[in-house]
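The structure under discussion appears below in the form of structure tokens.
All protein chains but one are shown in place.
A and B are the chain letters, set down in written order, and residue numbers restart from 1 in every chain.
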Amino acid sequence: MPISAPEPLLSVAGLSAGYGKITVLHDVSLTIRPGEIVALLGPNGAGKTTLLCAVSGLLPWTGTVHFGGADLAGLSPRETARRGLVHVVEGHRVFTQLSVADNLLLAGYDVPRGERAARVDEALSHFPEIAAKRADKAGALSGGQQQMLAVAQGLVRRPRLLMLDEPSAGLSPVLVDRVLAVAAALRANGTAVLLVEQLIEKALRLADRVYALAQGRIVLEAATSEDDLPHRLERAYFGHDVPTALHG
Amino acid sequence: MRALLPYLVIFAAALALPLVANDYWAVIGARAAVYWVLVAGLNLVVGYGGQLAIGWVALLTLGSYTAAVLCQRFDLNPFLAYAAGGGLGALAGVVVGLPALRLRTFYFAMTTLGFATIVTQVALAWQSVTGGGIGLPGPALSPPFDAPWGFYLLCLGFAAVVTWMTANIGAGRYGRSLVAMRDAEVAAESVGIGKARLLIIVFLFSGFTAGVAGGLFATLQSYITPEAFSFDLSVTFFIAILVGGRGSILGPLIGNVLLTLLPEVAAPLVAWSTFLYAALLLVIVLLIPGGIASLLDFRNRKPLDSTRTIVPRPELLASLLADPPIGKPIALRNVVLAFGGVRAIDGLDLMVQPGKVHGLIGPNGSGKTTTLNVISGYYVPQEGEVYLGDRSLPHGAPQSRAALGIARTFQTPRIIGEASVLQNVMIGASVDGRASFMETALTLPRHRADEQRLTARAMDALRVVGLDALAAVRADRLQHSELRFMEIARALAGRPTFLLLDEPAAGLSADEIMRLGALTKAVAEAGTGVLLVEHHADLIFDICDEVTVLNLGRELAAGTPAEIRSHKEVVSAYLGA
Partner (left out) sequence: MLPAILAAGLAVGGVYALIGVTYNIMFAASRVMSFTAGQLGMLGGVFGALFINHMGLPMPVGFAATLVACGVIGIATEIIAVRPVLKALDQHLYVLSTLGFALMIQTFTAIEWSTEPQPFPRLFSIGDGGPLDEKFWLPLVACVATLVGLELLYRHTLVGRAFLAIAEDNFAARAIGLPERNLRIASFALAGAVGGLAGFAGGELLLAFFANGPMLNFLGFVPVALGGLGNNRGAVIGGLALGVFQQAANFLVGGVFASVAVFAVFIIVLLAAPQGLFGAAAARRV
């Protein structure tokens, strides 16, 4: 991946967000360029999911967020999705009462009617295992298949940036590789991916760059080609650089 | 004393009414007083307890007919008849109220609405007793109470007594417990407040005042028919409380007077009064959820010092946790807990020693908070036991833990936003209250001793965490980090032998985390065992005597911080590789 990349696709600066009184993210800045995979890592409670929700408009935030040159301030998830910024939320939350095909059609609610069926087929082409079950209720799918369906829902929008929140949670290693392989395939098509992942080794192998988040702040930014990353991540997580609690 | 002033002003004005107004106003005044006897009791249910009892007119109806029938058929003394009406009202109050133990908000509101409909229909149809649509005469009083002003003063006396009693209850331990149950039910259970007992007592009391009000109402009307007990009336009672403000006595009192007088001073509005009340309810809910009481709350308008910092004083712990009982360890033996097919805890053994800080860490979903919830009784494990010393703790009984000396905090602070910081912390010492409900209502010595003791204890706890300067401030004005320390103060106010902390450092600044660490360590040194669930690895490694690492509901490693830090598997579980 060349470092002198073009204009960033997503640029976040000075972002703060949280729930009610609790501010989870403090002054977060990051950029994502077209066609790169960026891994967002960090311990539990660091604010990774909050960051994704803020950027996609599911949570209110302050700061500046630009996507493809446009300001995202005050936009709803529907509007960010229309601009090509798609968020696949954590926990394969598909609509279990609806069929696989209906789940995908709903994801294309804003797509012109005539184009919907083609978009659904296109999204399913990445996942032959669920394409065969398109008439089944989503509730009848396995956890891994539901995760594929959730990713496919995101693909229906033909995203320019796909944000995946822990797509591997609860999946067997084989399925994890399947889902992550799709991310690689998307990159080949020029789609950028922001990946929140617990499986750090897999994420580092796949991604071009990595950000680490701890206690709501970015504590590390690096290219995955750099040396000694696991060690540096460990330092960032365990907070050896942070003043220690009693003797600080 | 300043708190008393508004009541004295209202009472003096009410006493002066006969001097300035004609007989017509005696009837209006008596009506306001009679309604207040009901509304004051209902206020404990609705305003304090947060139970949406919209059909309380049913109890007024019962009380009215009971008193009227007893006087007419059995020639009973009217005052005894009032008491009998109150008794039946109390009984019915419990019957109507009991579903509140299982049903929430809308469901409970519907059951009371249904009950109100039924009572009116029975009154209409049971002609042999109630006279049906024709009705029957209310109890007639003998002199001096048969004159308009005589009856007015009698009703005023009832109203004054009920005001005094409910004010005592509201300001005391039962009032605080009700509000805690309303705004932070889970926290209320954790400090040992038993919902069933509390609500039953309050429904009894509230039913009693409604029944007595019914008897007085029958006398006031001099002749009662089912039409007098319309649903509009019920809604007026309910709205008076919400317009007045939840968790206040003065607010609903003013609300009640306003709603009773409004149609009298603006005659053209009479037909529209219920419409206006309904609109008022909507406006209050949407714009001023605190009602009149919040408008009168001048003290909480003063801006707080925005540069304030929390400085705990762990050295004061000795006076708060004076001579802790010789602690026995908490031990989990082979605990298994599954949600659906997922084993959140999968055969866990864990020993938490008194006087030590025990850290519990692990990746998301590893079962840390679940473990804490098993110990504090919220979850029932499918296998295994939790022991305190050699005694096995009852499962699924969170309200039993406080009395055993186990206190806790929550991942998201569970606080009572509308109560003061001091009241929030006093909640933590609820199990040490001795006075009965009636002792509190009549402010007998045991109640006063309770209040003194609990206030002193809560102030001690606030000094320990460094929030004593904010004791009188409404809790929802505090910053997030202050709420975390307030929760710890609440837990400490119960003088626990074990303190369970669920991610206490989340959302705190580095400085605050440092102080939290020092405080936690001091709590353990004072003899209380601490179980600390935390993500901040640095805090864990700094203050824990022992650390257990969970992964997938099992113990991955256990040992001293130094051992854990160099443990290969722990590092990889954290890094997910």
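Going forward, contacts are C-beta pairs under 8 Å (C-beta built on N, C-alpha and C of every residue); 3 or more make two chains touch, one makes a residue touch a chain.
In this text the structure is predicted, and so the values were computed from the model without any measurement.
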*Options B:Ile10, B:Leu103 or B:Leu552, residue touching the unrepresented chain*: B:Leu103
*asked:* One chain is left out of this view; which of B:Leu282, B:Leu295 or B:Met438 touches it in the full complex?
replied: B:Leu282
*Of the residues B:Tyr35, B:Tyr82 or B:Phe115, which one touches the chain left out of the display?*
B:Phe115
*asked:* Please identify which residue in B:Ala125, B:Ala403 or B:Ala456 touches the non-displayed chain.
replied: B:Ala125
*Against the chain that's been left off, what residues of chain A make contact? List them.*
20, 56, 58, 76-78, 80-82, 86-89, 93-98, 102, 105-107, 109-110, 153-154, 157
*With the missing chain put back, which residues of chain B would touch it? List them for me.*
50, 52, 54, 99, 102-107, 109-111, 113-115, 117-118, 121-122, 124-126, 185-186, 231-232, 235, 242, 271-272, 274-275, 277-282, 285-286, 289, 339, 369, 373, 378-379, 410
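Note that only the chains that are shown with their structure count from here on.
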*Starting from the mean Cα coordinates of chain A and chain B, work out the distance between those two points in Å.*
43
*Mind pulling up the chain B residues that touch chain A in the complex?*
363-364, 412, 479-480, 483, 503, 506-507, 510, 513-514, 516-518, 521, 535-539, 541-543, 565, 571, 574-577
*asked:* Under the definition above, what is the set of chain A residues touching chain B in their complex?
replied: 21-24, 43-45, 197-201, 215, 230, 233-234, 237-240, 242-248
